[in-house]
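A single protein chain has been omitted; all remaining protein chains appear in their positions.
Chain lettering (A and B) follows the sequence in which the chains are written, and residue indices restart at 1 in each chain.
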Amino acid sequence: MVNGIGGGGGMAREAIAAAMRAQQQAAQNISGGASLQAGQGLGATEAPGASGPLGGVGSIGGTEATSFAKQLSDGLSQVTDRVAATDQLPEQMLNGEVSDFHDVAIQLKQSDLSFRFALQVRNKLIDAYREVMRMSV
Amino acid sequence: MDIGGPKLDLLARLLSSSTLRSQVIAGNVSNSNTPGFIRKEVQFEDQLRDAMQTSDRMAERVMPTIADDLSGIKGPDGNNVSMETEMNAMRENRLTYETYATILEGHFSLIDAAIRDGR
Partner (left out) sequence: MSGLDKLFSGMRSTSSGLSAERVRMDVIAENIANARTTKTAGGGPYRRQLVKFEPLMQRAANGQMLTVGMKKAEVVEDFATPFERIYAPDHPDRDENNEILMPNVSATREMADLVSAMRAYEANLAAQENFTRMAERALQIAR
């Protein structure tokens, strides 16, 4: 999908970049960094080094389509991981790995928000694609 | 698309320390007649605040601790648990928990609003 858009030229990239930046800016203003690992209410946190939900998307405007594709793909696998972690919850509960009610709630909420964020990104990408298709002759 | 952040992590840890505190208070109430028992409390917020002034890395390592509280008056059996103290601690902790939960919800609803894009 991304390669096909890349074939449309710099305008397509700019359209997508603008959409991504808007989403990223809004989310980055709010969160911005390490993620809360499942079931870890106390103690150590993970710091994957991401500078925002999409991890340094600022490099989008003007560089190769591959770096954008990679970031998109990384972002999506993070969403998959989150949703998968939520699937593990019943088993974790039975195994006595859940010690606080709020851990469950936070994980569910994060999973939901991650997923919907990804959906929004997809929608923006589709909108940008359609915009581009309207333009090329 | 990871919805996370150090603020979220901090709130989760505060909530957990508050839960631990409620358990420790319940333990004090259970032991109100145990000879020689000293009241226990959870220390976290103060240590966390001090660590945050040093560095965020230090703050991440702070854990809640259960410690003896020697401030109460001991009865003839050496027990210093007072029901008033425990009831007050219970009330205060409950409100603190609710506050942390409300802040956390606020954090999530901002992200939610950003995702909805104003719709």
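Brief remarks on what is shown
The rule is simple: contacts are C-beta pairs under 8 Å (C-beta built on N, C-alpha and C of every residue); 3 or more make two chains touch, one makes a residue touch a chain.
What you see is a predicted model; the values in this text were computed from it and never measured.
Note on the chain not shown: across the whole complex it touches A, B. Of the residues in subunit A, those that touch the hidden partner chain are 41-42, 93-102, 104-106, 108-109.
Residues of subunit B in contact with the chain left out of this view: 15-16, 18-20, 22-27, 29-34, 63-66, 83, 86-87, 90, 93-94, 97-98, 101, 104-105, 108.
Throughout what follows, only the chains that are shown with their structure count from here on.
Subunit B has its Cα centroid 32 Å from the Cα centroid of subunit A.
By the touch criterion given at the top, residues 23, 26-27, 29-36, 40-45, 48, 50, 53-54, 75-76, 78-79, 82, 99-100, 102-103, 106, 109-110, 113-114, 116-118, 120-121 of subunit A touch subunit B in their complex. For subunit B in complex with subunit A, the residues that touch the partner chain are 1-9, 12-13, 15-17, 19, 60-61, 63-64, 101, 104, 107-108, 110-112, 114-115, 117.
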